[in-house]
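A single protein chain has been omitted from the complex, and every remaining protein chain is retained in its original position.
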Amino acid sequence: MYQVDLNSDIGESFGVYELGMDREVVRYITSANVACGWHAGDPIVMGQTVEAAAKNNVAIGAHPGFPDLIGFGRRNMVISAEEAKAYTTYQIGALWAFAKSQGLKIQHVKPHGALYNMAAKDEGLASAIVDAIWQVDKNMILVGLANSKLTEAGEKMGLRVAHEVFADRAYNSDGSLVSRSTPGAVIHDTDMAVTRVLRMVKEGKVEDINGKDIEIKAHTICVHGDNQQALDFVKKIKGALLKKAIKLESMKNFI
Amino acid sequence: MYQVDLNSDIGESFGVYELGMDREVVRYITSANVACGWHAGDPIVMGQTVEAAAKNNVAIGAHPGFPDLIGFGRRNMVISAEEAKAYTTYQIGALWAFAKSQGLKIQHVKPHGALYNMAAKDEGLASAIVDAIWQVDKNMILVGLANSKLTEAGEKMGLRVAHEVFADRAYNSDGSLVSRSTPGAVIHDTDMAVTRVLRMVKEGKVEDINGKDIEIKAHTICVHGDNQQALDFVKKIKGALLKKAIKLESMKNFI
Amino acid sequence: MYQVDLNSDIGESFGVYELGMDREVVRYITSANVACGWHAGDPIVMGQTVEAAAKNNVAIGAHPGFPDLIGFGRRNMVISAEEAKAYTTYQIGALWAFAKSQGLKIQHVKPHGALYNMAAKDEGLASAIVDAIWQVDKNMILVGLANSKLTEAGEKMGLRVAHEVFADRAYNSDGSLVSRSTPGAVIHDTDMAVTRVLRMVKEGKVEDINGKDIEIKAHTICVHGDNQQALDFVKKIKGALLKKAIKLESMKNFI
Partner (left out) sequence: MYQVDLNSDIGESFGVYELGMDREVVRYITSANVACGWHAGDPIVMGQTVEAAAKNNVAIGAHPGFPDLIGFGRRNMVISAEEAKAYTTYQIGALWAFAKSQGLKIQHVKPHGALYNMAAKDEGLASAIVDAIWQVDKNMILVGLANSKLTEAGEKMGLRVAHEVFADRAYNSDGSLVSRSTPGAVIHDTDMAVTRVLRMVKEGKVEDINGKDIEIKAHTICVHGDNQQALDFVKKIKGALLKKAIKLESMKNFI
């Protein structure tokens, strides 16, 4: 039997600013990456987000990002390993308190945006994030880009690691994501995206940008709740997975 | 036998900005209030501060403040009870992660600056802070101004509560601190300050601004490490306490 | 002949966070209060907002607020007069640069949210804001609540002052706004709101919460572009004013 996790970034509102269709998307996913107030989110939003996830039986994860609210954590910053570790520790802790207040635990940690992308390629940064998780709680699962330096660092340390795949993105032959600036990087045909995901989950393979199969682990699929179109895709992919008897399950249950 | 705790705010440096003689004062105190990055402190500093406290056998406490770095958390802000609770939860959690990373626990929570002062007088704000601690961890001790709305709210909830006294401040007849703008509010004669503290600890009494005795619990004494003069006072008061066979002890051991 | 200015807060988006229907409301108003990055807005948004205002022939004003992005500048903060003056100076300057870059001038300064409300009642705070404007540029117009300490401070200093009125708010007998927590504070009947505004502009009078006429200057009317309903009201009030031959004009042309 196959199983996979569906994760989405939620809790990205801030103060009066609302972002994302959290109440909708949380009904379809199995794991939620909750912004921790650095690139998005605020303490009020964090508490509400944890509550909403719990109500929908969705596992909670910390989603630490760069200290860059104005750039939504999407801009590369050159920080030291010590800083990366401390920033990750801080943000995990902040979310932990909201989970603990509601009798819940943090299931996983998934770095956000530029921190995620940089850690996928930078061993030092990856290790710093892994160190932070390891020292705070060895039971937390690290979520990173499949086949990346980040998942590699986590596995080396002995952390439970979830490889994340993207339905709508093309892959290079080394398993990394094709840069968004390259033609063909984003797959707009949702049927093709669904087909690719099914194969990643069932066969552990995906066709790279050059048309050759590469191996890929698909523990969790990244989906979005930014708008109605994104939401429709979540429903579609969920339906397709269930139809193929692939069980949707929070990653803690099978990692 | 008498015992009392000596607490001090540390970990208030931020980025390149250094503040306070942390390495010195941490050698004399029994409990440290660690800034959590909102009014002061940053993740790197937090980790180092927790480490320095632990090395000196000093118990660790969260020191949550208003989101006001530019004002060092000393400016009154009118926030809702929901916000106060969420902000306190967030900051406790952030510090928790650094303590947990080093195999330590948070002993206490002491609100900082304007949040401390406002909560001493405002029942709603006090309850919000108490709620936050209660829900995160019922074992954490609340530190508040002796005889204040804050300690009252903590006791009502069933939290362990440490009443804090100030050696160099005059008290009103209701046990509140005389406002700094009032003549006589600050006691500059260190001998008198020491004498007052000894009496607070041993007799549970202090002479108020009008010369009449009032009752006061003195579980913990607030001391400072801002400069050499403050440090000298810490040494002096510690010496006087030990001379009178008053044991200096982290509050968790007797609250 | 009668004339009046219609002002609205715009440029309140921040980073990825969008707020308000700026592109719509800017077509109906004569003066724009542009957020300066402290309670809302960011440099990219500021430049775009100034451009959008200019294209629609709308005069530009600085909208300085408290350093409280998380609270949208709506929470009271106790800051010193020196701080209020410096914060106002800073924010005026920041907007000035975007105006200057496009060959434009700042017409007015209107404090935002809690700063506006506090300055309406606090002479010291009002004077600090007035001092800031006076020293940066004596030609900038101060916009404040009609009949408030803020407009009074501006007039005393010799600044050009625009008294602002609210169509949908009830007034106390002293000309101050009835607190939102009091029943009847907000006028939901848009016809009545329009009628009141017309009378304020033409007769300089409005019926207070007790049903007695009070005097009020109505140089500029505050309108909103938060949502379609707010926008519909702007169109309605604009239509009513024009029908009564009241000229809509940027305040610099008649103050």
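Here are some notes:
We just call them A, B and C in the order they show up, numbering each chain from 1.
Keep in mind that, in the parts below, a residue touches a chain if its C-beta (ideal position, glycine included) is under 8 Å from a C-beta of that chain, and two chains touch if they have at least 3 such contacts.
Just so it is clear, the model here is predicted, and its values are computed rather than measured.
Contact with the undisplayed chain is limited, among A:Arg23, A:Arg75, A:Lys105 or A:Lys244, to A:Arg75.
Checked against the full complex, the candidates C:Asn57, C:Gln135, C:Asn210 or C:Asn253 give a single residue touching the omitted chain, namely C:Gln135.
For the chain missing from the display, the contacting residue among B:Trp38, B:Phe72 or B:Phe166 is B:Phe72, taking the whole complex into account. Considering B:Asp22, B:Asp42 or B:Asp122, the position touching the chain not shown turns out to be B:Asp42 (whole complex).
Looking at subunit B, the residues touching the absent chain are 14-17, 19, 42, 69-72. Looking at subunit A, the residues touching the absent chain are 67-68, 70-71, 75-79, 83, 114. The chain not displayed touches subunit C at residues 37, 42-44, 46-47, 82-83, 86-87, 89-98, 100-102, 132, 135-137.
Simple rule for what comes next: only the chains that are shown with their structure count from here on.
For the pair subunit B and subunit C, the distance between mean C-alpha positions equals 42 Å. Counting partner chains per residue, subunit C shows two or more touched chains at residues 70-71.
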